[in-house]
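Before any comments, here is the structure.
Just one protein chain is left out here, and the rest sit where they should.
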Amino acid sequence: MSEDIKKIMFTVRNAPHGTIYVYEGLEVKLIMAAYDADISVVFMDDGVYALKQGQNTDELGIKGFEKTYGVFVDYEIENVYVDRKSMEDRGMTVDDLLVIGEDEDTEEPIKPKVIDSSEIAAMMAEQHNIMSF
Amino acid sequence: MKLAVCIYEGPYNHEASDSAYHFIKAAIDKGHEIRGIFFYHDGVYNVTKLMEPPQDDRHISNRWSELGATGIDIVVCIAAAKRRGIVDDVLVDNVRISGLGQLTMMAIEADRMVTFGD
Partner (left out) sequence: MLHTVNKSPFQNNTLESCQKFITSGDIILLIEDGVYGAMAGSAKSAIVEGAIKSGTEVYALSSDLKARAITNLIDGVQITDYAGFVDFVEKHKTHSWL
């Protein structure tokens, strides 16, 4: 990737549905993916709940977006991370996480990568800008 | 240095708009360039001219309009605005409605992006 492509990180720290932050933040990611930027998305704290599979907002009448996460890889949003401690603190494991796409060749489902906060901190330091969504 | 500022919360209800304003004023005083100001989420309510606060309080939308008059690009997200009933007709002067592509360009072109919200 060329040097002048900027690294932009999104941090998702809110739970879904209770507030609109996660949903509107998702709209930003989908738009930004169309531009020349090296995007990464990190789910931490309550943001991890946004990745829980099996969400159904039909009875709330609120627009759900679990399916949209499912096309992240199609949008070339492939650097998707989960803070391990945030996930474990919430009693969740990788099995609870939804799928963000599938491997082009093997058709294997792709899940967000679970990493340690120290790795996230190191990635944060490399960014051009970080947006809280 | 080129700075961009995002504001996510509505006026008066939350301090975010005030914090952002004071930060931007201080940045301008120090000679920095404000690459743009972007209102998102309930932040879109900050720039309606229908706002009429008591006279002994700050007038938040006028404040943003005055900053816009100095040539700073102040953008309200169209998707967030439409969702909340904010349209061109109710905007103060020197502010424009546009898409998330503008936010993207700010994030790419600004040396620093600072966000104020809840």
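Some observations on this one:
Residue numbering begins at 1 within each chain, and the chains themselves are lettered A and B in the order written.
Note that in this section contacts are C-beta pairs under 8 Å (C-beta built on N, C-alpha and C of every residue); 3 or more make two chains touch, one makes a residue touch a chain.
Here the structure is a predicted model, which means the values were calculated and not measured.
The chain not shown here touches chain B at positions 1, 3, 8, 15-16, 19, 22-23, 25-27, 29-30, 32, 112-118. Of the residues in chain A, those that touch the hidden partner chain are 11, 13, 21, 44-45, 83, 85-86, 117, 120-122, 124-125, 127-130, 132.
Everything below uses one rule, namely that only the chains that are shown with their structure count from here on.
One simple way to say how far apart two chains are is to compare their mean CA positions; for chain A and chain B this gives 26 Å.
Partner chain A is touched in their complex by these residues of chain B: 4, 6, 8, 40-41, 79-80, 99-101, 103-105, 107-108, 110, 112-113, 115, 117-118.
Residues of chain A that touch chain B in their complex: 6, 8, 20-21, 24, 27-28, 31-32, 35-37, 128-132.
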